[in-house]
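Reading through the structure tokens given below for one structure.
The block that comes next holds subunit A.
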Amino acid sequence: MVPVNYYIILSAVLFTIGALGVLIRRNPLIIFMSVELMLNAANLAFVAFARANGDSNVAYSGQIFVFFVIAVAAAEVAVGLALIVQIFKSRHSINVDEMNSLKG
Partner candidate 1 sequence: MTIDLILFLILALVAVATALGMLLSRNAVYSALFLVLNFATVAVFYILLAAPFIAMVQVTVYAGAIMVLFLFVIMLLGTDVLPPGKALPWQRPLAGVLAFILAAEAVYLLVARAAPAEEIFRPEAFVNTMESLRVMGRMLFNEYLLPFEVTSILLLVAMIGAIVLTLKEKGEQN
Partner candidate 2 sequence: MEFLLQPLTLMTFFPLLGALVVLFLPSAQKNLLRWTALVVSLITFGISLWAFFFSGQYAASSPDLQLVARYDWITVAGWNIQYYLAADGLSILLVLLTTFLTPISILSTWTAVEERVKDFMLFFLLLETGMLGVFVAQDLFLFYIFWEFTLVPMYFLIGIWGGPRRIYAAIKFFLYTMAGSILMLLAILYVAIKSGTFAVPDLVNQLPALYASGVIDPRTQMILFGAFLAAFAIKVPMWPLHSWLPDAHVEAPTAGSVILAGVLLKMGTYGFLRFNIPMFPGASLQAAPWIALFATIGIIYGAAVSYAQADVKKLVAYSSVSHLGFVMLGLFALNPQGIQGAILQMINHGLSTGALFLLVGMIYEQTHTRELKVYGGLWKITPVFGSIMLVVALSSMGLPGLNGFVGEFAILLGAFGSDAIGSPWYAGVSAAGVIMAAIYILYMFQKMFLGPQGEIVDEVKKHGHGLRDLNWREIITIVPILVFIFWIGLYPKPFFDLMAPSVNNLVAALQTAAMAMP
């Protein structure tokens, strides 16, 4: 019997790693992956919480939420990748550190 907390803690750790990735990587693709990791961690937490509760409806609603999150993630990916590709086309680099013409 694994306590739910363990799952939540795990998800928290994953979430943190994802956040860290956003902060320290310079490749927008990897930053983006890190975001996906964060969402993923959230999903894990959701399912765990859903499971923790006996009521099946609750359980299902949790899972459905996860479903939506994944859909949204997909949508984001579509836009995000398009954006990145476009940028690469125009400046032949996607290093976010080189995108700081707007500042101050």
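For anyone wondering why these and not others, all candidates are chains of the complex that A comes from, given by their letters.
To be clear about the criterion, a residue touches a chain if its C-beta (ideal position, glycine included) is under 8 Å from a C-beta of that chain, and two chains touch if they have at least 3 such contacts; residues count from 1.
The model shown is predicted, which means the values in this text are computed figures rather than measured ones.
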Which of the candidates 1 or 2 touches subunit A in this complex?
1
Show me the residue ranges of subunit A that touch candidate 1 in the complex, using the header's touch definition.
1-10, 12-21, 23-27, 29-30, 32-34, 36-37, 40, 43-44, 47-54, 56, 59-61, 63-64, 66-68, 70-79, 81-86, 88-90, 93-95, 97
